[in-house]
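Got a structure for you, questions after.
Apart from one protein chain that is not included, each protein chain of the complex appears where it belongs.
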Amino acid sequence: MSVKEKLKRVLIEDLNLEDVEPEEITDDMALFGEGLGLDSLDAVELVIIVQKHFGVEIKDMVESRPIFESINTLAAYIEANLS
Amino acid sequence: MICPKPTAITGLGCISGAGLDLAESLENMFSGKRNPQPPTKFTTDHAVASLVLELRDEFKLPLDAQETVYARTCQLALAAAFQALTDAGWDSENLCGKRVGVCIGTTVGCALNCDDFYRAYKGDDIPDIGIMERFLRSNPAAVVARQLKLDGPVQTVVNACSSGTDAIGIGAAWLRAGACDIVIAGGADELLRLTYSGFSSLMITAPEPCKPFDLHRKGLNLGEGAGIVILENESLAGTKQKKGYLRGYGSACDAYHLTAPHPEGKGLKQAIAEALSVAKLRADQIAFVNAHGTGTPDNDKVESRVLDAVFPGIPFASTKGYTGHTLGAAGGIEAVFTIACLNRGEIPASIGFSTPDPELPATPVKVNTPINGSAALSESLAFGGNNAVVIFAKGDT
Partner (left out) sequence: MRMAIQGIGITGGFGSGVETLRTALQTGVVTTREIDGFPAYHANIDGLDEFVPKRSLRRIDHLSKMTLLSACQALQDADSLDGDRSRMGVVIATGYGTLQTSFKFLDSYLDYGYACSSPTHFSNSVHNAAAAHVSMQMQATAPSLTVSQFEMSVPSALLSAQQWLAEGRVDQVLFGAVDEFCEVLRYCRENFFGAAEQGPLQPFAFSEQSAVAGEGAVFFVLTRADEDATYGCIDKIMLGNHLACSVKLPQDDLLIIGADGHKECGSLYEQLLNDREVAAYAPLYGSFPAAVGFDLAAAAVSLRDRTIYASPESAGAADTAVLSPRKLDRQGLACLKFGGGGDYGLIRLSR
């Protein structure tokens, strides 16, 4: 499974997005605000999700804002930091 | 809405990382002393430790019973209550036969502190049921009432970080309603690995001493402690020296988000408006504000905006640099500090603040600052969007 596919699945499961199918989350869809509609609490939960499922750490929320834009940006960060 | 007479406050007590009593706390604050450190009472596997403000080792539990009998939060509440009662000239003997209420705010005090129990329960070991028995014995307000053998209303407020402030407002309402003649009111909370992990997970804790309202603020330092005031009916208090008066209390809910404050501080403004209205005071009659000022990016931004809009030019400080964020205890501790500073005519520097943030229109005092005036305000913002505000008047000289 690619990082993007796994990311979509764990997002749905761990953020309890019950009514969303992985196919509905497009790679460039905005994760926050309009788009998937996540908020600041989901953002910190995402940090844990990425740590737990990929072993990749995100240290600073403010500096890391661009990482959280879409599946594309998040997957790129994860892939770049996979040990 | 009813605008009641001010409520007499006859005793003050507080314990925190700033000091084991009010005198020590004031001395440390006005000397600019603080000592946040990584936690010593527990360990975690976080890569970087957040700093906390634990009580000095010299703190003695008020009961012979150790923390295995009553949770630490209850012990802290009792210790501060004893200080405040002594300050007010009360003890368990002369309280006998009086109607005395106890209203304590807490967060951790009602949390299930049972890591070891649950770890054993999940694994193959037999959990120590004593841990659960201790939990069931350890409701903070109930413990204070029972230890002092009191008869009267009892309430443990769990409004997250505004609990201590709310408890004082609620306690005063009991006096007005004739439910009792004395109220032991305030807040208490201990430091737990559970809460430390929770706040770390929200990424709002700082690995360095916190910097409320500063451009480079990175988050809060957790703390522990208790702050208690004794509220009394004037007829009972008689000619006893009043340490201060509670003039107004206001509270409101943002109804916005579970953890983030309303960006315009809607609930906070509403709470302030209610408190001022009840106190029959204008904003410009407030001599200073003890801010919530946790040192988190969100809280300080919202609070600064509100302070600039509602109290332009009025000095304010956060004392959380000295005490850490003591959660449910904060409102109680900060009430005591507000009254003490009002009587002293001076507020301490808002420690941790040096560089203004261009996004924050109001900045706290950088040095110890004399204040003029006879009324001051303390405000608390909480998870769940709770906002609570109390206004105090100076004591008798």
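Order of writing sets the labels: A and B. Residues in every chain begin at 1.
In this section, contacts are C-beta pairs under 8 Å (C-beta built on N, C-alpha and C of every residue); 3 or more make two chains touch, one makes a residue touch a chain.
Just so it is clear, the structure is predicted and the values come from calculations on it, not from any experiment.
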item: Contacts of the hidden chain among displayed chains; value: A, B
item: Residue among B:K149, B:H216 or B:K280 touching the omitted chain; value: B:K149
item: Of B:V69, B:A173, B:A273 or B:A309, the one touching the omitted chain in the full complex; value: B:A173
item: Contact residue for the chain not shown (choose from B:S200, B:N221 or B:S304); value: B:S200
item: Subunit A residues touching the omitted chain (full complex); value: 15-19, 41-42, 44-45, 48, 51-52
item: Touch residues of subunit B, complete complex, unshown partner; value: 1-2, 4, 44-47, 107, 110-112, 114-115, 118-119, 121-122, 127, 129, 132, 136-137, 139, 141-142, 145-146, 149-160, 166, 170, 173-174, 176-177, 179, 193-194, 197-203, 251-259, 266-267, 270, 274, 382-386
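Keep in mind that, in the parts below, only the chains that are shown with their structure count from here on.
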item: Approximate Å spacing (C-alpha centroids) for the pair subunit A, subunit B; value: 37
item: Residue ranges of subunit A in contact with subunit B within the complex; value: 39-41, 44, 47-48, 57, 61-62
item: Parts of subunit B lying in touch with subunit A, wherever the complex brings them together; value: 47, 201-203, 257-260, 297
